[in-house]
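With one protein chain withheld, the remaining protein chains of the complex are depicted in position.
Which chain is which? They are A, B and C, in the order written, and residues in each are numbered from 1.
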Amino acid sequence: MIRAAIVGATGYTGAELVRLLSRHPEVKLVGLTSQQYAGQPYESVFHHFADQVDLHCSPQHIEEIVADADVLFLAVPHGLSVPWVVESLRQGKKVIDLGADFRFRRADVYEKWYSTHHDAPELLVEAVYGLPELKREAVAKARVVANPGCYPTASVLSVAPILGKGIINERRLIIDAKSGVSGAGRKLNTPSLYAEANENINAYNVGKHRHIPEIEQEIAERAGLQADQMAISFTPHLTPMTRGILATVYADIQAGVKITTDELRQMYQEFYAGEFFVHVMKEGVWPHTKWSYGSNHAFIGVTVEERTGRIIVSTAIDNLVKGASGQAIQNMNILFGLPEKTAIEAPGMFP
Amino acid sequence: MIRAAIVGATGYTGAELVRLLSRHPEVKLVGLTSQQYAGQPYESVFHHFADQVDLHCSPQHIEEIVADADVLFLAVPHGLSVPWVVESLRQGKKVIDLGADFRFRRADVYEKWYSTHHDAPELLVEAVYGLPELKREAVAKARVVANPGCYPTASVLSVAPILGKGIINERRLIIDAKSGVSGAGRKLNTPSLYAEANENINAYNVGKHRHIPEIEQEIAERAGLQADQMAISFTPHLTPMTRGILATVYADIQAGVKITTDELRQMYQEFYAGEFFVHVMKEGVWPHTKWSYGSNHAFIGVTVEERTGRIIVSTAIDNLVKGASGQAIQNMNILFGLPEKTAIEAPGMFP
Amino acid sequence: MIRAAIVGATGYTGAELVRLLSRHPEVKLVGLTSQQYAGQPYESVFHHFADQVDLHCSPQHIEEIVADADVLFLAVPHGLSVPWVVESLRQGKKVIDLGADFRFRRADVYEKWYSTHHDAPELLVEAVYGLPELKREAVAKARVVANPGCYPTASVLSVAPILGKGIINERRLIIDAKSGVSGAGRKLNTPSLYAEANENINAYNVGKHRHIPEIEQEIAERAGLQADQMAISFTPHLTPMTRGILATVYADIQAGVKITTDELRQMYQEFYAGEFFVHVMKEGVWPHTKWSYGSNHAFIGVTVEERTGRIIVSTAIDNLVKGASGQAIQNMNILFGLPEKTAIEAPGMFP
Partner (left out) sequence: MIRAAIVGATGYTGAELVRLLSRHPEVKLVGLTSQQYAGQPYESVFHHFADQVDLHCSPQHIEEIVADADVLFLAVPHGLSVPWVVESLRQGKKVIDLGADFRFRRADVYEKWYSTHHDAPELLVEAVYGLPELKREAVAKARVVANPGCYPTASVLSVAPILGKGIINERRLIIDAKSGVSGAGRKLNTPSLYAEANENINAYNVGKHRHIPEIEQEIAERAGLQADQMAISFTPHLTPMTRGILATVYADIQAGVKITTDELRQMYQEFYAGEFFVHVMKEGVWPHTKWSYGSNHAFIGVTVEERTGRIIVSTAIDNLVKGASGQAIQNMNILFGLPEKTAIEAPGMFP
């Protein structure tokens, strides 16, 4: 059995890790840390685990917790991962960081967008950006996996099949994304109140969201460009639903390129052939976030809009699963040589 | 492998059976019937199964479908089950009816409340009312399981531990129940439209809901009363959520009985000790339907209201799982001697 | 023009007062106090008033604010009203308290249920419980109006027509109530988060809600009983909607009383004849909270359940309007001799 600890287990991504790992046949949960609830039974924080998860929240004693575990899931706010990663490497443990601290190749980009200092830039080279459909082999050999952000997961999956092929102008993509409210986490703030978020949609952090440089980095890499050549517009919207991200992407087709919707779809189908978790939809079928509800599955719809010379792609995932905890487990399965879909294969919950 | 067919597979309970059975290690889905979608790929009706369920909807050829299966799940409107049950018995197959046709001991009660004729009253004696926590042994030997209604499941679990003990006046219970909109099924009617159901709660079928006689029958049986002695008020409410039932039950404590909340809770805990799916909550913790979301788990909160001399119980389930498809699979597991929680053990999805 | 000040203007009931009063033809808003936002433009707290409300939030300088106004609306947490009421009386101003401090005839009941001390019990005799449909004349002469709680408004309207007539056992009513999340106000707490409240319903404060003694007091008074003879069960439920309260009431018909649903409905229609804001529904029509959305209207459905010997009533209001701010303006209109429906006559918003 793989011994797993979750650092920051009482946020939504932490709870989602517990939900999925509690049914994983090869995993034993050995630690659930929480600053706020240390000492309390985990099931008293999240009653849906009543009689099912028999662990208490523990304080964050790094050395002991790392010692007890074979793998650590870090579900803490950005800026707090470095000591855990350092200790995990020292003790030879695997670590999967669900936060942003190890997602960037360049510390200066991280520091600029996150308005903070990176305490261990030398370790960035160690981390693998864990989007398994694109970097499966690298993940398998990693010691540190930087689990992608929710928006970047949906965004990068949306265009990966057509990057670097001269089909679209990758530099000037427009990504209009919609996220459920759980993306803001369990912390208390007024916009996350039911009475504020319900019956409402709004853009936020326009031109300033911290997932912008992450999206640009990954798309640039696959397109054969430098990150600082990118000029992607990414606009997130707070949407009145608990879970789900829908990314609708607009790409200008390069002058002189001829491509039909059928040809485009075929490229996507070939690219994602054999991928258990990625589903390219048929003509006229556009993904619903609800199809991915509670699951690790992603749904992609594509079209060539001939009237405008654009490609439009729309991708649906569950922000807490494929966009966070499910993908982290997918990475863990790869790290430990298990079948990649173990414990996360279930279809979405509909309705 | 158990070969299972779902009759009426394109409603919500049908889809939920597919979701759960598609991951059942001992079950192979062999038939998914649908009048409306016969001939179409099942995944084109429910896209969340894209690339995951490789069956077409089939027309309802009773003889063939029964022949192909070891067990039949009937998820059709009431009044349509008899021919399937007759044929299943003839061919020696197990059948689990999620509808009302075989829930009543007395055909006249069914006929009165459902305003219809029962075509095979002689078979009612054959059927076991499949609430496993209360009738596990009978289910194990059954050929026909009448899967309980969603409201009755929540209602009967709410009071089962204190029936027939002289503690409460079972005859005059009041059950105020709240159900998500999926309880109305996938058929088109104006009150089920988003714009009508959202931001709204209302009582409906007050004093007339068809689950009243089912609730009275089961409570009377356990209380040692005749069904026609019962005078239970049951009021369902349409609640703006997709899934979930909450039943809040009011029972007058019999004159002369002394009982504290602690004693009451202990009775519940003892009654449900060892039940994997039933969770009695601690003092001051009242069940949330969200805790049961997508799961077969039930949560029960109890209190003695000393000021009024009443016991108040509130029970949360997922109407489509413990209230329908999950419980049907629980019954199937019992019928076939499998561990009862196989394929339905997952905790609820929160948030 | 009546000069009105709102004390505590940046909560939900405060904002609702501003919404409604900003269109009142006889009212000029002269003060909007807020501890949290003092000094900020009101429209920067609530952007839906952009370019429409030209006032800043002011600190709570009691003497000045009372001096500037003809009428004060107090929308502050319980326990904070007394100094405002004292000063208003001193300066001869009218005051309408939307909180609980002046709703009780007996300070000890208030002190017990609210776990606090009442600083001016001698003023309780001054206050009129402002449910206009029942106490219009008293309100007209009042200096201090105690605006009823949201749950008590729905509960008392539900049974007022049949109290004190020997028809029902008023002592042992059961009231099962469902409220939208805005009832918890704009303060930050975890159960009010969208991701917690959405797709969920739960009972809370069972047997302990502070509206219980208020409901018992008002029903006892009209039934000719003492408050301490009452044993009403009142169970509130947090419901996944922003606005709305539905109270479903169960009353045992007294032995020997014969009454039909038609007779019952007629009693209600006669009792509420001429009431602009109260609507008794026809046979088989049960109120939806959505019908009252944003309006001061109440909808009441009634039936005699012959099978059980009970009367069941279900009443829908908007908790922020008829349950708070709208009713406060209704009271103000009465206080100042204006047509009672001024500024609050609009029908509900549907869908």
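The rule is simple: a residue touches a chain if its C-beta (ideal position, glycine included) is under 8 Å from a C-beta of that chain, and two chains touch if they have at least 3 such contacts.
Values in this document were obtained by computation on a predicted structure and should not be read as measured data.
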Touch criterion as defined above, residue of C:166, C:224 or C:347 at the omitted chain: C:347
Contacting the left-out chain in the complete assembly, out of C:57, C:109, C:281 or C:317: C:281
Residue, one of A:241, A:264, A:280 or A:298, that touches the chain absent here: A:241
Listed residues B:34, B:52, B:153 or B:198, member touching the removed chain: B:198
Contacts of chain C with the absent chain, listed as residue ranges: 12, 15, 19, 22-23, 44, 46-53, 182, 186, 198-199, 242-243, 279, 281-282, 285, 287-288, 290-295, 297, 299, 345-351
Absent-chain interface as seen on chain B, which is shown: 12, 180-182, 186, 188-190, 192-199, 240-242
Absent-chain interface as seen on chain A, which is shown: 172, 174, 176, 178, 180, 195-196, 198-204, 206-207, 231-233, 235, 237, 239-244, 246, 248, 250, 286-290, 293, 301, 303, 305, 307-310, 312, 314, 316, 351
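Quick note on the criterion: only the chains that are shown with their structure count from here on.
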Middle chain, criterion being Cα centroid separation: B
Distance-maximising chain from chain A - centres being C-alpha averages: C
Chain A and chain C, separation of their C-alpha mean positions in angstrom: 46
Residues of chain B engaged with two or more neighbouring chains: 198-199, 242-243, 287-288, 290, 293, 351
